[in-house]
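All protein chains of the complex are present and in place, except for one that has been dropped.
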Amino acid sequence: MEHLLINHYETAAVILFGIGFLNLLLQNNLVKKVIGVGIMDSSVYLFLASQGYIEGRLAPILVGEVANAADYINPIPAGLVLTGIVVSVSVTAFSLALIQRLYQKYKTVNFDEIVQLARQKGDE
Amino acid sequence: MRLALELILPILLIVCALAVTFSKRLLVAVVIFTSFSLIMSVIWVLLESPDLAITEAAVGAGVSGLLLIYTLKKIHALKGTSDE
Partner (left out) sequence: MAKIKKEKKTLWQRFTAWVNGDAAEQPLLPAEPPKPKKNKGAKGKKQKAQPTRKEWMGLSRFEHFYRVCAVVIGVAIVSVLMVTVLQLPLFGSPDNPAVNEVVERYVEKGLEETGAVNMVAGMILDYRAFDTFGESSVLFLAVTCVTMLLMRDRNNTTKEEDLLTAREHVIEGHEEDIILTKIARLVIPCALVYGIYVVLNGHLSPGGGFSGGTIMGSALILFAVSFGMIRISRFFTYATFRKVTSCALMVYAASKAYSFFTGANHLESHIPLGTPGAILSSGLILVLDICVGIVVACTMYGFYALFTKGEL
C-alpha cells in the first residue's frame, strides 16, 4: 500500500487509463468517446515520463561547462513523450473530422442511432 | 509543500476525468477536458520536464480544445447556434 502511495503518479495513471477506457467503450456520444481516448493518451504519457524522474536532480538543460550524468534526470522518456503528445493531437483531429462527416450523413452523433440508421439504409 | 502538491494534483486529475464522464452537456465536458490538460502541464513541471510542459500547454489547452469546440459547433451541440 505504501508502494502505491510512493508511486503515486503511476497509480493515478493506471486509474485514469481505466476511466478513459470505460469512457471509450460505454459512452453513447461519439465526442465523449474521443475525449476518453484523449484521457487514455495522457495517462500513458504520465506513466512513461514518471519513469524518468530521479529525486533531487535537475531538468536536462546543461548548466555550467561539464555535464555529469549524476546531476540530471533521465532525458529519454521525455523525448519519447514529446513525440507522443503531437501524435495524440493528430489522432484527435482526425477522429473529430470523421465525426463531422458522420453528422453530415446521419444528422446525429449518438452511436446507437447511427448503427440503427446505417442498418436501415442498408449501407455501412 | 511539494509533496502535498504532488499528492493533490493526481487526485484532481482523477476528479476531472470523472467529471468529464458524468457531465450531461458536451460544452461542459470540453471545458473540463481543457482544464485536465492544464493540470497535466503543471505535473510535467513537477516532473522536471519543461519541454513537455510547454508542448502540453500549447497543444492540449490550445489546439485540442479549439478543435473540440469547432466540432461541437458543426454538430449543433452549442445552444443558440442551430439554424432552425
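Lettered A and B in written order, each chain numbered from 1.
Rule of thumb we're sticking to: a contact is a pair of C-beta atoms (placed from the backbone, for glycine too) under 8 Å apart; a residue touches a chain by one contact, two chains touch by 3 or more.
Just so it is clear, the structure is predicted and the values come from calculations on it, not from any experiment.
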* Structure fact -> For the full complex, contacts between the hidden chain and the displayed ones involve A, B
* To do: Quickly run down the residues of chain A that touch the omitted chain.
  => 3-4, 6-11, 14-15, 17-18, 21-22, 25-26, 50-55, 59-62, 67-70, 72, 74-80, 82-83, 85-87, 90-91, 93-94, 96-98, 100-101, 106-108, 110, 112-113, 116-122, 124
* Missing-partner contacts on chain B, residue numbers -> 49-51, 53-55, 58-59, 62-63, 66-67, 70-71, 74, 83
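Here, only the chains that are shown with their structure count from here on.
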* Cα-centroid distance, chain A relative to chain B, in whole angstrom -> 12
* Asked: Which part of chain B faces chain A closely enough to touch in the complex?
  -> 6-7, 10-11, 13-14, 17-18, 20-21, 26, 29-30, 33, 36-37, 40, 43-44, 47-52, 55-56, 59-60, 63-64, 67-68, 71-72, 74-75, 77
* Interfacial residue positions of chain A with respect to chain B in the complex -> 8-9, 11-12, 15-16, 19-20, 22-23, 27, 29, 31-32, 34-35, 38-39, 42, 45-46, 49-50, 52-53, 57-61, 73, 78, 81-82, 85-86, 89, 92-93, 96, 99-100, 103, 109
